[in-house]
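Got a structure for you, questions after.
What you see is the complex with one protein chain gone and the rest in place.
Order of writing sets the labels: A and B. Residues in every chain begin at 1.
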Amino acid sequence: MLRLEEVSKNFGKAGVFGVSLELAPGEIMAVLGASGSGKTTLLNLVAGLLKPDTGRIFLGPDEVTHQPPEQRGLAYVFQDHALWPHLSALEHLLLVMKKPDREAAHQLLGRVGLAGLEARKPHQLSGGQKQRVALARALAAKPRLLLLDEPYSALDPVLREELRLEVAALLRAEHVSALHVTHDPDEALAVADRVAVMEGGRIVQVDTPTQVYAQPQTLSAARAFGRLNLLPVQVQNGWVRLNGLAWEVEGLQSGPGLLAFRYEDLRPGPEGLEARVLAVYGGRGERLCRVNLGIGEAVVKLQAEPGEEVRLSPAGRLRVFEANC
Amino acid sequence: MQRLILASFLACGLAFAQPQTLTLYTSEVLTNVDPMIELFKRANPGINVQVFRSGTGEVITRLRAELEAGNPQADLLWVADETFFRELAAANRLRPVRATTPGFPVKFAYQGGRYYEVRLLYNGIAINTRKLGNLPEPQTWRDLLKPEYRDLIGMPNPNFSGAALSTLGTFSQRFGFSFFEQLQRNGLKVEQSNPILQQKLAEGQYGIAIITDFGIRDLIRQGAPLKVIYPRDGAILVPTPIGVMASSRNPVLAERFMRFLLSPEAQALFAQQGYIPVIASAPRPAGVSGEVLSIPSAADFIQANRQSLLTQFNTLFNLR
Partner (left out) sequence: MSPHRLTTATFWLLLSLGVALPLLVLAWRGLGDVAILPRVLDVAGVSLLLALLGSSLCLGVGGGLAWLAFRARLHPGWDALLLPAYLVPPFVGALGFLYALQLVGLQPYGVGGILLAWTAHYAPVAYLLLRPALESKLAPLLVACEVHGVTGWRRVRALLPPLFPALIAAFGALYLTLLGNFGVPAVLGLPAQVYTLPTLAYARLFSPASPDPLGEAAAIGLLLGLLAVPALLLSSQPSGEPSPRLLRPRLVWVARMGFGLFALVAVLFPLVGLLRRALFNTFTGAFQPAFWAAWELPLVRQGLANSLLLALLATGLLLLLGLLMAPQRGAMKRLRQVLDMHYLLPGTLLAIGLILLLAPTPLYATPWILLLAYLLNFAALMLRSIEAGLEAGIERLVEVGRLFGLRQGWAWWKIGFPLLRPYLAAGVFLVLPLCLAELTLSAMLYAPGSETLGVAVLSALNGGLFREAAAIGLMLMALSLLLLLVPRRGVVG
């Protein structure tokens, strides 16, 4: 559906560098990364709002690298909605439809939950309603590819989760391919078939969300999903020694590195690393403890009380990344 | 869209340029020249007369600049500076018009009929009787040097007003330029133009003005506490001739306008406006009986010394 070949756009400090990517028809791909990692630039390159310095962009069979945006057949849902202030919800849809069809427009507005609000202009709508108009507009254009740029970041958490699932369902039902930029790992996990992790203008890993979460290939890929502990360690031939214990690790095989593990990667048991619980706080539906492992502090998913002494050992092999990256 | 713009351009062009248009450059006051033109238009329907009106100095400077650029706009020139007419006549820039009106004194057709006097205008003394109060009225020009009139006197700017240039030249020849230095020491102030000076005189900002006579009579009619005094040593007859430019695009029409000014109805209107008509049989303005005791304007002297006179005067009164 979409193919990027070594696309670069240099803004000096920031930009996009040598990005290659392929999206299957009907696939939803999340582009995950911190702010400034080049996600939005990538989206604008695909949209044709920016011209790449080098590289080629294909949509379906056509190369669109030098096509103006209006010929690419895309739709875009912007973080700030970018609605047209002088048009009603219905007019938004009619303007972008190839063959304006009031009936279809009404139906679509109904599907995104805006029945009865067709005549309202953007300033008469709430934030969530505006986002629904933006979405309906995007779907009305019957795009080859839908681009979403942090579409839910301005919404409250409940609305965000609700809309995120509704939209993913809608897209799947319509079989629309989508490139979804976000910095929120939950969002990527919830909506995407695959996740592309961006860091410093480059794509560092592309895989299914679970795979990226469980098997991050780089430190930044690991960071992108959060819930991460990093402890400085020394690796010797694939083993790290901690207070007399030896754990077999993946990744870096020897030298100084960072031991990376998620909150749920250490479990309590009769044997393992001695840890003292420093503080306890409730996460969302789970209990997290800040513990002192002797070699540093970490957050672990654990049923314990402050001051309690526990022993912790890894659920599987942990990963060590090079310390300097 | 483009056609629409083009069409509106054309429409505007038509609105600006009317056929059969005469352009008159004059220093005549608007309130007097406008009714005269109305009268002319009534007698000659379909003819439009455009007026450029300013002080004599400005009118001349403008026409000079246009002549220099080879693009003179005026058909007729009517200003209070005979020397400029002489200059134009010498350069063959004026069209001779034969004087045929009965009763017209030939001495007022200058340079073999290249320009004419159509009514007579005098520089005299005007006073605000209220402002002057118990002070005696000045009777001669030299009376103006008396200390009792200190800071009461005004005159128009000779750079701007042809009549004032006449005053400047005539007195400089007669009494010497020192006359103005003495006046300056007696607090004489210079105003831009005759109309402005007469307004300020009427409002009491001045008590005495060296000024043209007709406008004062007009203000007296409006109720201003003014009086015209023709000094015993002679009011200055200020030439205010009119002539047809040789470059006129409408010479016949222009000539008709000039002759019209000598017609009985035009002469009567002049008298109504406070001027003394040039044709002896025409009525006199209210409050003027018989001949005005007058001296001629020193036209030759002015022509010869114009630049130095103005420079001296400007330096004395700090004018630009």
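Basically, a residue touches a chain if its C-beta (ideal position, glycine included) is under 8 Å from a C-beta of that chain, and two chains touch if they have at least 3 such contacts.
Computed from a predicted structure; not experimentally measured.
Asks: Missing chain touches which shown chains?
Replies: The chain that is not shown touches these displayed chains: A, B.
Asks: In the full complex, which of A:Lys13, A:Lys98 or A:His175 touches the chain missing from this view?
Replies: The single option touching the absent chain is A:Lys98.
Asks: Pick from A:Gly15, A:Gly48, A:Pro151 or A:Gly251: which residue touches the chain that isn't shown?
Replies: Considering the complete complex, A:Gly48 is the one touching the chain left out.
Asks: Please pick, from B:Pro195, B:Pro239 or B:Gly274, the residue that touches the omitted chain in the full complex.
Replies: The single option touching the absent chain is B:Pro195.
Asks: What is the set of chain A residues that contact the non-displayed chain in the whole complex?
Replies: Its contact residues with the unshown chain are 47-49, 68-76, 78, 82, 84-86, 95-96, 98, 123, 137-138, 141.
Asks: If you put the missing chain back, which residues of chain B would it touch?
Replies: 5, 8, 12, 15-16, 21, 23-25, 29-31, 34, 37, 50-55, 57-58, 60-62, 65-66, 69-71, 73, 159, 190-199, 202-203, 215, 219, 222-225, 306-307, 310-311, 314, 317-320
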